[in-house]
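Every protein chain of the complex appears in place save one, which is left out.
For reference, chains read A and B in written order, and residue numbers begin at 1 within each chain.
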Amino acid sequence: MNLYLFIDLIVAGLVTGGIYAVVALGLNLQYGLMRIMNIAHGEFLMLGAYLTYTLVRYTGASPLWFILPMMVALFLLGLLLHRLIFRRLAATSPNAEVMEARSLIVGFGLMFIAQNAAQLTWGGGMSGQPYLDEAVKFGEVTVAANRLLVLGVAAAASLALVLLLKRTLLGKAVRGMLQAPLGAMLVGIDTRRLHPACFGLGLALAGLAGGLLSMVYELTPSMGEPYTISALIVITLGGLGNIPGAIAGAVLLGLVETFGTYYTSPSLKILISYSVLVLVLLLRPKGLFAK
Amino acid sequence: MKQGTLFLIAAVVVATALAALPAVASPFVQSMALTCLMFAGLAVSWSMFSGPTGYLSLASSAFFGLGAYCTAWGLAYLPWPVVVMAGGLAATLFAFLIGLVVLRLRGAYFAVITYGLGELVKHTITHVEKTYAGTVGRVMTDTPSSNVVYWTVLIIALLAVFTYVRFGRSRYGHALRGIGMDEERAATLGVNPMRVKLLGFCLSAWFAGALGAAIAVRWTYIDPNTVFNPFIVFQTVLISMVGGPLTIGGPLVGALVFSLLSEFLRLSLPYLYMILLGVLLIVSVLYLPNGLAGHDWRGTWQKFFKRKKADVQVTEQRHE
Partner (left out) sequence: MYPISRRMTLQAALAVAGVLALPGYAVAQEPTVKVAYTQSRSGPFAPGAQTTQEPNYLLWADQVNAAGGLNVQGKKRKIELIGVDDRSDMETIVRSYEKFMTTDKVDIVLPPWGTGANFAVAPVANKHGYPMVAPTALSQKLVDMKLPYYFVTLQQPKPMMNALVDMLAANGVKTVTVAYMDDLFGLENIGALEPALQAKGIKILDKKSYPLGVKDLSTMLKGMKTANPDAFVGITYPPDNFLITGQSKEIGFAPKIFYTAVGTAFPIYRERMGKASEGTMGMGSWNPKMSKAAKTYFDAHVALNKREPDRWASAHAWAALEIIQQTVEKVGLDRKAMRDHIAKTEFDTVLGKMKFNGTEEVGVPGMVGQWQNGEFEIVWPPARATAKAVVPKTWN
């Protein structure tokens, strides 16, 4: 295989993996910390995409300006939802399994609401507003500028989150809760503040992914569903609650999909990615990076 | 024993009434009943395994779709009852093969892998059909009448209810609940968890497969995206959980309430019904943690009634 094609495929795989990573990180925080199986995660991605799109349509400015405010908005929405729903849910669930199952239904409820609301506001058809869709050339390697931008922002966000968890006191608290929820409470970590914040952060990350995707793809009210599924696969690959594992899982999935479909056919993409998932789970039932 | 007889009598009365429905009801009521029965059957079969064990299975769509494809392949050559049985058996066989490996996983891992296997089957069928049959969807002509489909679904649903009750009371049912409470402990008490789980999983798969086989003929044309639709399993899980999967009443009440409510909302508020449905779901999870069937309705009623009385007094005072 020639070198350029190889680099091409690597870049394409990383772009896909980068988006998976950002979507999966938010979900992994919510699941790892609070056992919230948020099946509506992709819907917040969709809201982020539509919000960005709408702001761009009204102002004509670059979508990059709106990513941060939109993330803040989704963060606040996350706090609100946590206050209204998940706090009570956690308080009334006797154990983690019940919490998982009940949050799943809440997730469906949120999904119905978000999709219906989006459809009433923006219509059921497709919308879209491409940004930076010209090609960037590095010798023989060509990539669309917006995909490169997506990769850059996704990598930066993932890195920032990892650093936040590794280096700050807040991060230590979160990691403590990820590893031993009860122990964390015993050593005085305030879960009542951290849980809403982490839930909100999960939504903000989903929104970030949505904002980025709005520069590349068309938007529909149901655009989020496949991303929820991809995120679930990614966090299962990397190990539930394992943040670096999710990033590695996302990159792995992105690369496998790209190389796999190149050597076979795009039709087999899903066959390939699910085979990888099934294989990994059979060989390493707690994810690739289980200790 | 007395309770058992009562249950039996009630079951016979309800079954007879349902079987006679096509003679008296309009086709719409009948097709509404069909939808209720389909989801009741799916939810009961799901609860059969996932209720006692707490294993959140998302494989129902795969079972359903396999059954549907059996009909699409076999309807032209085999008699109707054989086709439906075969649909169920195909799902059971599939459940057995994957069960051997996936039943070693727990919690969210189990949920994700059962979902993944469903997608895997869907895309394998797409690929095989495209490569070897040169088609993706299949058209079914010469389908049985809607009454036959209705009675078939009714029989499968009744069988599911019967199996749920009998299985739950059997040695295996107790063993499954033991596994749900503490798998290691159950194993030390002499239960072979793998064997029991496999049995429950395969049993529950048959009903989902048979329902897929029976319903598929209503759509004339099926393709992998319609019959392996993940919303089939999502709705099944939703119904079971909202109803409460631990008693037979749960999935049945859940199916009835959910189907009727969503249909009523869809037809009366065509632009807003999904939002309302979503809100109702969230509220029901928050305030009915044990499901519709498991909830202490009497307590709620008393509380509500008392408050209402108080309200009445307040308004009366205002009038004065």
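Please note the rule applied: contacts are C-beta pairs under 8 Å (C-beta built on N, C-alpha and C of every residue); 3 or more make two chains touch, one makes a residue touch a chain.
Everything quoted here is computed from the prediction, not taken from an experiment.
Visitor: For the chain left out of this view, which of B:75, B:158, B:274 or B:293 touches it?
Guide: Considering the complete complex, B:274 is the one touching the chain left out.
Visitor: Considering the whole complex rather than only what is displayed, give the residues of subunit A touching the chain that is not shown.
Guide: 5, 8-9, 12, 15-16, 54, 57-58, 115-116, 119-128, 130, 133-135, 142-144, 217-218, 220-222, 226, 258, 261-262, 265-267, 269-270
Visitor: Which subunit B residues touch the hidden chain?
Guide: Touch set of subunit B with respect to the missing chain: 26-29, 31-32, 34-35, 38, 123, 126, 130, 134-137, 139, 141, 143, 215, 218-221, 223, 225-226, 229, 231, 263, 266-274.
Simple rule for what comes next: only the chains that are shown with their structure count from here on.
Visitor: Can you name the residues of subunit A that touch subunit B in the complex?
Guide: My answer: residues 31, 37, 39, 85, 88-89, 92-93, 97-98, 100-102, 104-106, 108-113, 115-117, 120, 229, 232-233, 236, 240, 267-268, 270-271, 274-275, 277-278, 281-282, 285-287.
Visitor: Residue numbers of subunit B touching subunit A in their complex, please.
Guide: Touch residues, subunit B against subunit A: 54, 56, 101-102, 104-105, 107-109, 111-113, 115-117, 119-120, 123-124, 126-127, 130, 234, 237-238, 241-242, 271-275, 277-282, 284-286, 289.
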